[in-house]
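Missing here is one protein chain; the remaining ones are kept as they sit in the complex.
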Amino acid sequence: NGEHNIEISSRISTYYNQRFLKPGEEERDKNRFRLRDAQLIIEGRIRDDWEYEVQVDFADIGSNNTGEIDAENPGLMDAFVTYKGLEAFNIKLGYSKLPYSRSSITPFPYSTYWQRAQIVRGDFFSRRDVGVTLYKDFWQKRVNAFAGVYTGLGESSLSGDNDASGNPEFVARVDVSYPAPMKNREIDYVHSSIPLFSLGLNGRYTNKNLPDGEAFPDGAAGEYGLKIVDGKKYTYGMDFTFQYKGFSGQFEIHQINAQPQNENDPLFLGLTPAQTEGRVLAGGYFSQLNYFVKDYNTIVSVRYEQLDLNDLNAGDSKRMSAAIAYQIDGFDAMVKLQYFNNLNDQESLDPLDWNQQIRLGLQFNL
Amino acid sequence: NGEHNIEISSRISTYYNQRFLKPGEEERDKNRFRLRDAQLIIEGRIRDDWEYEVQVDFADIGSNNTGEIDAENPGLMDAFVTYKGLEAFNIKLGYSKLPYSRSSITPFPYSTYWQRAQIVRGDFFSRRDVGVTLYKDFWQKRVNAFAGVYTGLGESSLSGDNDASGNPEFVARVDVSYPAPMKNREIDYVHSSIPLFSLGLNGRYTNKNLPDGEAFPDGAAGEYGLKIVDGKKYTYGMDFTFQYKGFSGQFEIHQINAQPQNENDPLFLGLTPAQTEGRVLAGGYFSQLNYFVKDYNTIVSVRYEQLDLNDLNAGDSKRMSAAIAYQIDGFDAMVKLQYFNNLNDQESLDPLDWNQQIRLGLQFNL
Partner (left out) sequence: NGEHNIEISSRISTYYNQRFLKPGEEERDKNRFRLRDAQLIIEGRIRDDWEYEVQVDFADIGSNNTGEIDAENPGLMDAFVTYKGLEAFNIKLGYSKLPYSRSSITPFPYSTYWQRAQIVRGDFFSRRDVGVTLYKDFWQKRVNAFAGVYTGLGESSLSGDNDASGNPEFVARVDVSYPAPMKNREIDYVHSSIPLFSLGLNGRYTNKNLPDGEAFPDGAAGEYGLKIVDGKKYTYGMDFTFQYKGFSGQFEIHQINAQPQNENDPLFLGLTPAQTEGRVLAGGYFSQLNYFVKDYNTIVSVRYEQLDLNDLNAGDSKRMSAAIAYQIDGFDAMVKLQYFNNLNDQESLDPLDWNQQIRLGLQFNL
């Protein structure tokens, strides 16, 4: 009826991936076809007050993994209700993306790439959680402000329990666009006739001191043990983007300040409190430049990333990647090709067995 | 077309939960935001003869737990077909709720609470199973009678196999309403002008003598090892409900008579056959009183529960809880607050680490 509108859509994407290993390496399990997305999206609206969305990816659910949830591709992607009936602010309740990092918030189907930059992919900080977000826009939508509180285990919060500390995570973000409001898109597909800029600042904090003998749920700390820390974790970041005449760019930088409660925490890498001063920094940045060649329905992008998993360790990692997307039918049907070059890795913390990687596939929004 | 009608709906609910632990306890993993429901419901009808329903909860499926199925919140909630073309009775085939316990059958979105009473939550007896149900109403719908046969592993039957005994479970129920038929609802939201009563009786039986060396599937016996028994299990219960001028009440009592085949069954608590006489009783009751304050779109409820997990053990447990729900948009959008008080627990069998619990959240039917 007129009061309640519901819309169902779908998304399918699949690619072939080829990795070029370092000499002597033999683990070729990343040379494969992959079904990345087989999503069902249910969006609804009741009058002008209430909006809701449930988004599920059967490619991930059907693969039936072993209890852990893949932060970049979780089976349940969204399940929230938003109430817009208040003057003071809007309220979002349920499981959805955290208001942290512009890249994380930007919808992925509009990207030239098959993967977000490493630092915003869900291994450094969680991208989704269960909780409450308040948000509001000002200055004719040029300013957006968000604040929320969440379980704090990120994607693992879906399993229903917190860790034994029982503490939440707090997240806040504000962004300002000028001279006009900007949509969260990587590509300037309208070829903006005036230059548009947007700057974002965000921070988050959690204090998850575990009681003696307790541990975090499997997988909750992520690939690098940084997503949650047995102690305090501060995370802050800045992002900047522009769009002009088909050109667009993104720059984003994040730092984690982790303060584990125990001197023998693995994050301290075996160093003494005198050496560590009780805290570990991790972080990095990426910058990306895109151009939309309208006449040829083609987007080209290039990205550079730097990451340091732990400042107590001397190394860091650097990656360069390029991507090209050809639009068969706008953003609804694209062929995407991505090239990755692993320039340098942080060997003692995260040694990689490959140098280069190519990914070619098709992406559909239905 | 006119012959085949299909309807798709959705349900989302989320809450914050806070537990107040007993002195000395430190496990605070229940202090958290939780996504309780993210459901998709597909209901259909072909002519007047056939009805079907598939109900899925992506909140549970997406959490991807480790092979066990949560009886109160299974990922698949309903998948059945009903044939109403026969004179003699209706037939329901597939996976759905068992015709046992009024509270279990009553749809939950109409409740003031976030949880059913402990005894009907799926830990004492299963609430869903795969099988066949025959049912019929009499006396202008005042009497409903049900009888069915099922795999007998309850929610675990979804995995496709029976236990090694290969035996089914039999379930039957009859309820009588007076002076008029009653819907299965906890709350008198129509403020009935005459007093309505309904009385139900139900029983179930299974004989699952396992062959030597065999065991039940993981999780099938439930939290207290009572859902299935290596031997005979009789379960019987009575329920009563009334509605009048916005007031409504529920009373429900159940008893399990378990007769394990082996003298050293854990249910015997190490006692000798002379002491146990070869059988174990477990059971309890709850009573609940509700009032719907129509002018304020508000429901208030209070519930008292008593449980004895094993009559060979001296103790029992007692709980008191209260709940209040505010209707933003009828039962389709409610804020619900629930308070739980653990008055007494059966310490040697099921010691609890908490005294009180508060749960506050939002529930949506879309």
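Letters A and B mark the chains as written, and numbering starts fresh at 1 in each.
What we mean here is this: a contact is a pair of C-beta atoms (placed from the backbone, for glycine too) under 8 Å apart; a residue touches a chain by one contact, two chains touch by 3 or more.
Note that the structure is a prediction, hence the values are computed from the model and not measured.
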Among B:31, B:151, B:202 or B:241, single out the residue that touches the unshown chain. B:151
Which one touches the absent chain: B:37, B:123 or B:163? B:163
For review purposes, identify every residue of chain A that touches the missing chain, sorted by number. 8, 10, 12, 14, 16, 19, 26-35, 38, 40, 58-59, 61-66, 329, 333, 361-362, 364, 366
Residue ranges of chain B at the interface with the undisplayed chain: 4, 6, 8, 42, 44, 46, 50, 52, 54, 56, 61, 64-69, 74-76, 79-81, 93-95, 129-132, 149-151, 153, 157-168, 211, 214
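As a convention for this text, only the chains that are shown with their structure count from here on.
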To the nearest 5 degrees, please report the angle of the rotation taking chain A's Cα atoms onto chain B. 120
Mind checking the centre-to-centre distance between chain A and chain B? Centres are C-alpha means, answer in whole Å. 39
